[in-house]
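A single protein chain has been removed from this complex, and every other one stays in its place.
The chains carry the letters A and B, assigned in the order they are written, with residues numbered from 1 in each.
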Amino acid sequence: MMLEGITAVFGGIGRGVVDAVWRLGFAARFLGMLLWLSGSCLRRFNLVMREIYFSGVLSLIIILVSGLFVGMVLGIQGYEILVRYGSESALGAMVALSLVRELGPVLAGLLFASRAGSAITAEIGLMKATEQLDAMDMMAVDPIARVVAPRFWGGVISMPLLAAMFSALGVLGGYIVGVVMIGTDPGSFWSQMQANVDFRQDIVNGVIKSAVFGLAVSWVAVFEGYDAEPTAEGVSRATTRTVVISSLAILGLDFILTSLMFRG
Amino acid sequence: MRLRDLCFSYGDREVLRGVSLDVPRGKLVAIMGGSGSGKTTLMRLIGGQLQAQSGELTVCGRNLHGIGREELYTLRRRMSLLFQFGALFTDMSVFDNVAFLMREHTDLPESIIRDLVLMKLQAVGLRGTAAMMPKQLSGGMARRVALARAIALDPQLMMYDEPFTGLDPISLGVIGQLIRRLNDALGASSIVVTHDVQESLELVDYIYFLSEGKVVAQGTPEEIRASKDPWVHQFVWGESDGPVPFHYPAVPYEEALLGD
Partner (left out) sequence: MRRATIDIWVGIFVVAGLVALLFLSVRVGNLGASKLQNPYELSALFDNIGGLKVRAPVKSAGVVVGRVEAITLDSATYQAKVTFRMDDRFHFSRDTFATINTAGLLGEQYVGLEPGGDPDDLKPGETIKKTQSAIVLEKLISQFMFSSAEKGSSSNK
């Protein structure tokens, strides 16, 4: 009895792993297909425009508000710590570095995954459940080219712009708290920032990070939608999976990219 | 379009076991059968969404077996499938739904597309809904819009997957008349998959009965009405028991109740 339970557990784990690898393979093939079929949607750019509107413009409010508040919190906390060492003039540098290098891309990515990624998955999943994708396929219009690819590219284009806005608003939030409310010197706030934030090392790397996150989230979102079981339950499960998998992917990729970019 | 000895199975489950039927040009043919008799599968085979394991399937003079994606897409431009619940694109207006195929497959200028779309909508009597979104339409209207979308590029082969399901008698009559009229106007071959017997008997030119993956009876509506075949009789008159048993195969009732 005991032994049976144990074998069942290991059997379950084994099946889970095999299933995960199988899905990963399918996801990779799907990405290949998606890129192969992207030509037509990039030529008809208004399809992508629509998706930039849905995943980018509609995520704007949450990104801007979150960015502002994260910057303000960084301002308060940073000041509390730095003032102990008498180096509150480095507040600007601290706020900007933490935003541009880490918090901007990562938090914007997480917000993007839960705001836009889940919406993309749900939309594609529902189109599949209501036979819209089948109908399109029967009309000799490839649903991957017509439905999936524009959403993918819309996400890929939106994400770095959103992350940049998040960081910029965060810096402003830090400025509001540090300079306007607490009253550190605005001159040293900006000059310390400029002296310490390097264009190539910090800003370009931050943009690269956010672009990678955008790719990852969009890929997960369209794949989960396309692969969703065509039922209400299947779509809801796929949506949850999108948020979980893309959040984990962002954090994992962030670790890899950070150790590649900022070591030594 | 012709089918010869078509077999298909999902894994172990055999769905079609040697189906042969013909749909001549300009004719309206009905395929009938109970739920789960393989009608929808047959439709998907003809549309090329599934591939048959054996048998021959020719559409517009083309054998569908082992056909490439490009070729299949070229072929599909000449056929059209009306889905059971319409499958309208919910993120587009009625107008854009009907215009979809014209925009995807032709380079027609927007002004011509507009005229064509209004013409198609006029044909199904729904020109007034052009600006609406699909969710604002009733089930019957949605299906008529889907019909307008399906005939957008004047297909040579029309397929209707259970077009009468879940409609009130009036919408049902409207759809039925539309199917007949469009078939005659387009000169296309049409296949209607349905289990609505009375409606189909009025409409179609020829009927195939499908049961358990085989054609069990066929004929013109008159022949079917006059048929002495017990199976056809049961189906046409909707009797609950007969050659198609009321009970799903199971162990005998007494045994199930008394046995442990």
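The working rule: a residue touches a chain if its C-beta (ideal position, glycine included) is under 8 Å from a C-beta of that chain, and two chains touch if they have at least 3 such contacts.
Because the structure is predicted, anything quoted here is derived from the model rather than measured.
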Among the chains included here, which ones are touched by the excluded chain in the whole complex?
-> A
Given A:I120, A:M193, A:A238 or A:L253, the correct residue touching the omitted chain is A:M193
Sole residue of A:V18, A:V57, A:V83 or A:L251 that reaches the chain not shown, by the stated touch rule = A:V57
In the complete assembly, which of A:A27, A:V148, A:A168 or A:I250 touches the absent chain?
-> A:A168
Touching the unshown chain, chain A contributes residues 46, 49-50, 52-53, 56-57, 60, 85, 87, 96, 100, 158, 160-162, 164-165, 167-169, 171, 190, 193-199, 202-203, 206-207
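Rule of thumb we're sticking to: only the chains that are shown with their structure count from here on.
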Okay, in this complex, where on chain B does chain A touch?
-> 47, 49, 72-74, 76-77, 79-81, 83-85, 87-91, 100-101, 104-105
Note: in the complex, chain A contacts chain B through residues 123, 126-127, 130-132, 134-142, 146
